[in-house]
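Only a single protein chain was left out; the remaining protein chains are all shown in position.
Read from first to last, the chains carry the letters A, B and C; within each, the first residue is number 1.
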Amino acid sequence: MAAMDAGFFRRWLTLAAAAVDRDAARLTDLDSAVGDADHGSNLRRGFTAVTAALDADSPDTPGAVLQLAGRTLVSTVGGASGPLYGTLLRRTGKALGDGAEVSGEELRDALRAGVEAVARLGGGAAGDKTMLDALLPAVDALPDTAAARAAALGGAEATVPLQARKGRASYLGERSKGHMDPGAASSALLIGALDEAAAGQDGTVEGDG
Amino acid sequence: MAAMDAGFFRRWLTLAAAAVDRDAARLTDLDSAVGDADHGSNLRRGFTAVTAALDADSPDTPGAVLQLAGRTLVSTVGGASGPLYGTLLRRTGKALGDGAEVSGEELRDALRAGVEAVARLGGGAAGDKTMLDALLPAVDALPDTAAARAAALGGAEATVPLQARKGRASYLGERSKGHMDPGAASSALLIGALDEAAAGQDGTVEGDG
Amino acid sequence: MRMLINAPETVVADALRGMAEAHPDLAVDVENRVVARRDAPVSGKVALVSGGGSGHEPLHGGFVGPGMLDAACPGEVFTSPVPDQMLRAASLVDGGEGVLFIVKNYTGDVLNFDMGAELADEEDIRVTRVLVEDDVAVTDSLYTAGRRGTGGTLFVEKLAGAAAEEGAPLERVTAIAQRVADASRSFGVALGAPTTPAKGGPTFDLPSDELELGIGIHGEPGRERRAVMTSAEIADYTVDVLLADRMPSGPVLALVNGMGATPLLELYGFNAEVQRALRGRGVEVARTLVGNYVTSLDMAGCSVTLCEVDDELLRLWDAPVSTAGLRWGR
Partner (left out) sequence: MRMLINAPETVVADALRGMAEAHPDLAVDVENRVVARRDAPVSGKVALVSGGGSGHEPLHGGFVGPGMLDAACPGEVFTSPVPDQMLRAASLVDGGEGVLFIVKNYTGDVLNFDMGAELADEEDIRVTRVLVEDDVAVTDSLYTAGRRGTGGTLFVEKLAGAAAEEGAPLERVTAIAQRVADASRSFGVALGAPTTPAKGGPTFDLPSDELELGIGIHGEPGRERRAVMTSAEIADYTVDVLLADRMPSGPVLALVNGMGATPLLELYGFNAEVQRALRGRGVEVARTLVGNYVTSLDMAGCSVTLCEVDDELLRLWDAPVSTAGLRWGR
């Protein structure tokens, strides 16, 4: 994984926005089984605002890109996922500092700080059937983005049999079993977009962002 | 047709009540196509009250039986059919006077007065797609009750293609065509019950009332 | 069938028991089906009585109280009440100044209220009657039972009720009710059919991509079906129909009414479009009421009622009212 600049992070978020847009209905359907049927439209609204914010105001460091994105998510998403994803990106961005480029290892460490902030804010842990179940294994697999993508997907899949202990799905008790957690699914999209951006950077695949 | 006493009229109304009870769902369904889906339950409520009133207070002349039944319908049915059927029976009963027995011809003439009162009260005429379309031909066919029953049924059938000009169905305009008028259908039941009562009296068929 | 009821036969009686429990300032006669002000008869005041089939709540029982009705006569679901109820209500609330019957124009309501008025007359109660016939969806009044009474009823009850509360005599209260009835126009749209307890299922089938335009408040199908329209399109259509029938020359009261199952969120959004449509056509809206006031059980949909007002009617609108369903001022 080559060193990543602000452009890379913009591409990542643009790819994430496209993925969320594409899969919004699926995320909402997942949320309708165990929640309140808004996760897809929440994230679509948020990531649309993120790409608009990045277009309007082009921050020139990786940390600034993620912090702007995080602030934008907090200000536009609402729900549980807004503060949580917002905190994830803001916190990761802060951890990246203000260098113009970051390495894969730096990204991994920063993302770990971000994920830990999410766990602190939401009081959640692995196995609670939340976005953490996709994010935690993904961070562990970095800086290999392809492995991280697979780990996030696997983590999301692994939420299916779990009983939710956090968020809205927890109200269902036993009935939350048998459904994938919508936040874990969207986290897999986010990590998938990171891998796409990295692949594009390596010249293997040109991301559409 | 033999002379009819108060017992005959009680049997008639009891048979009518049974028919209405049996066909209540059908009447309500007819009313749901062109009206407000209450004709069956309206008449069931009314005729249940009629049999109870006749049980509680056994009037001893045909005229008194019909007047009590009519008053009971007015007080318990509501809607358009309550005052109209109530007036039909009250007026017919009044026209029968206070003799202990009446002939088929006397019943026909009294029923004609009753039907005319219905037309006056509701401002309706033949062809308006109302109960009158079953009642008018039935009266014309009396004192032959079997012919009257057939005429009422035919009259009810003949309302199917008509566009309603009175009552709730008239709001549908053209869309009221193609459905039988619920009040015409219930009038056919009423006249059918009269024929059943007459047949029972002649010993041909024993009515269950 | 999934309803919050005990049995179809007990729906109205159960609801009256529940009203009695919730509103100690109402005198609810469950047996005889009359809802009246507890302080009735109010001596020296003209009394207002209305009623009709149940299923339109808060109309009419929810509009009983100071500044509006003195009594309401609830019939079975979608079935007009019987004359005995009107007689009992009139006897209960007549404070010596006479009673106004406010009647929605349906064959059943008209016949039963007229019989009720005859009975009241026999008891020497002075009764006048005003007919509400505001539904412009009913065209061709010559070949129909005439226009239905719908949302305009609320305006008639409120404004005539305020006049009565001010001490106006029967003739004047009646004249005001008539003026309001004359100045009111309504049009309704269904996005789904209601389920009546008697039928236990929807009273009509509506394909999921169509609307019923020109519906009444009894689950009757409308006069036309159309492919689904946006809130803005429905507002334009509705306002056009209303203004084509009667273009007000002064300010109006607007009732943007829910039929029962349409969320208030959607109704407020619809109100924004109705106001835009009215403004665009030069109509000034003096007051607006948004909510579920003249309903049709759990029908999804909406209706708009406009009532042209002068200063006097506007003052009567703003006058205090204290009922379960409408309450302000004092």
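Everything below uses one rule, namely that a residue touches a chain if its C-beta (ideal position, glycine included) is under 8 Å from a C-beta of that chain, and two chains touch if they have at least 3 such contacts.
What you see is a predicted model; the values in this text were computed from it and never measured.
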Interface partners of the hidden chain - shown chains only, full complex considered: A, C
Option touching the unshown chain, where A:51, A:76, A:159 or A:201 are the choices: A:76
Hidden partner chain, touching residue among C:117, C:300 or C:319: C:300
Positions on chain C contacted by the hidden chain, ascending: 1-7, 10-12, 14-22, 54-55, 57-58, 62, 77, 191-192, 206, 208-211, 228, 230-232, 234, 256, 260-273, 275, 285, 288-290, 292, 295, 297-298, 300-302, 322, 327-330
Where the unshown chain meets chain A, residue by residue: 28-29, 32, 34-38, 40-42, 45, 74-84, 121-122, 163, 165-168, 170-173, 175
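Rule of thumb we're sticking to: only the chains that are shown with their structure count from here on.
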Chain labels contacting chain B and also chain C: none
Chain whose average C-alpha position is farthest from chain B's own: A
Distance between the centres, which are taken as Cα means, of chain C and chain B, whole angstrom: 32
Chain A and chain B: spacing of chain centres that average the CA atoms, whole Å: 73
Approximate Å spacing (C-alpha centroids) for the pair chain A, chain C: 53
Contacts with two or more other chains, residues of chain C listed in rising order: none
For chain A, residues that touch 2 or more chains besides their own: none
